[in-house]
Each structure stands twice: as C-alpha cells, then as structure tokens.
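Removed from the display is one protein chain of the complex; every other protein chain stays in position.
After this line comes chain A, so read on.
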Amino acid sequence: MNLLTINGEQHQLDVPDDTPLLWVLRDVLGLTGTKFGCGIAQCGACTVHLDGEAVRSCVLPVGSVAGKSVTTIEAIAENAVGAKVQQAWLEHEVVQCGYCQSGQIMSATALLQHNPSPSDADIDAGMAGNICRCGTYTRIRAAIKDIGQA
C-alpha cells in the first residue's frame, strides 16, 4: 500500500511498488493529462514534478515516490510560474498537435522555477529531452524567453 501526495491530495494506493508512476496517474487515478510517449525516458511526454523537479514518470517506480509530492499538468495552473507558462503558451500559440505539450509545460515550469531568466542555451539544455514531432521548438523557446524577460 502506497501513500502518495498528488496535486496536494493524499491517495492510498494498492499497487505494486515497481509500477511506474505514469501507470498509476493514468490508469489508477484517471489523470490522463500526462502522456505516454516512449516508455524509456527518451521523449519527455510523461514529465511531472517530483518535489518541484521535472522527472519522467514512465521510468519512476511508484515505490520510490512515497513521501514526496507529485504535481501533474492538471494542477500546474495553481503554481504561479506554471500559470505564467500556460499564458505564454497561449500568447505564442505554441501548441500544434499537443501530444507532447503537457510534458513541455512541466519542463518549462521547472526550468523557470530554478532559473527565472534563462538564456537561449539554458533553455536548450533545460528543455532537452522533451521532443516535439511538430517542431514547435522555436515557439517554446520564445515563450519561455518572454516570461524570463517579463
């Protein structure tokens, strides 16, 4: 039995310790905003926050998350930086197909929390590993840059 704090709420879950967090979020709790992409931490679609750090939930066993606080895309608007990122995403019309975007927003929020005004190189390094098949990278960078300069 695992006790998890997800988006500020406590959940008692009867799942094996080695279940990846992503499966718990989507299949057990129905939080389907976080996407499954590659399953081996190579694409970033499943990014969530673990105590404020961006992590790939597809390779994170739920047993290792006990006692830590998980935030998913569903609650990112409650985070001041997260709300700004969402707003900037709308202003720059970043999204095309949208599949990778919940992961992109989670990574961008974590980056800006650590580094409020990132340079282009910081953005490239910080957003690395979040892949977008539509190629929205330039708009992602511009949106993050905007928040950093505001």
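What we mean here is this: a residue touches a chain if its C-beta (ideal position, glycine included) is under 8 Å from a C-beta of that chain, and two chains touch if they have at least 3 such contacts; residues count from 1.
Basically, contacts and distances are computed from a predicted model.
Participant: What is the protein name, per UniProt, of the chain that does not appear here: "A alpha-helical domain with a conserved ER moti", "Beta-hydroxyacyl-ACP dehydratase", "Cytochrome c" or "Branched-chain amino acid ABC transporter permease"?
Facilitator: Looking only at the record, the undisplayed chain corresponds to "Cytochrome c".
Participant: Using the touch definition from the top, which of A:66, A:83, A:97 or A:128 touches the missing chain?
Facilitator: A:128
Participant: Can you tell me which of A:41, A:81 or A:134 touches the chain that was removed from the display?
Facilitator: A:41
Participant: Among A:55, A:73, A:94 or A:112, single out the residue that touches the unshown chain.
Facilitator: The single option touching the absent chain is A:55.
Participant: Applying the definition given at the start, please give the residues of chain A touching the unseen chain.
Facilitator: 18, 20, 40-42, 44, 50, 53, 55-56, 58-61, 64, 121-122, 124-126, 128-129
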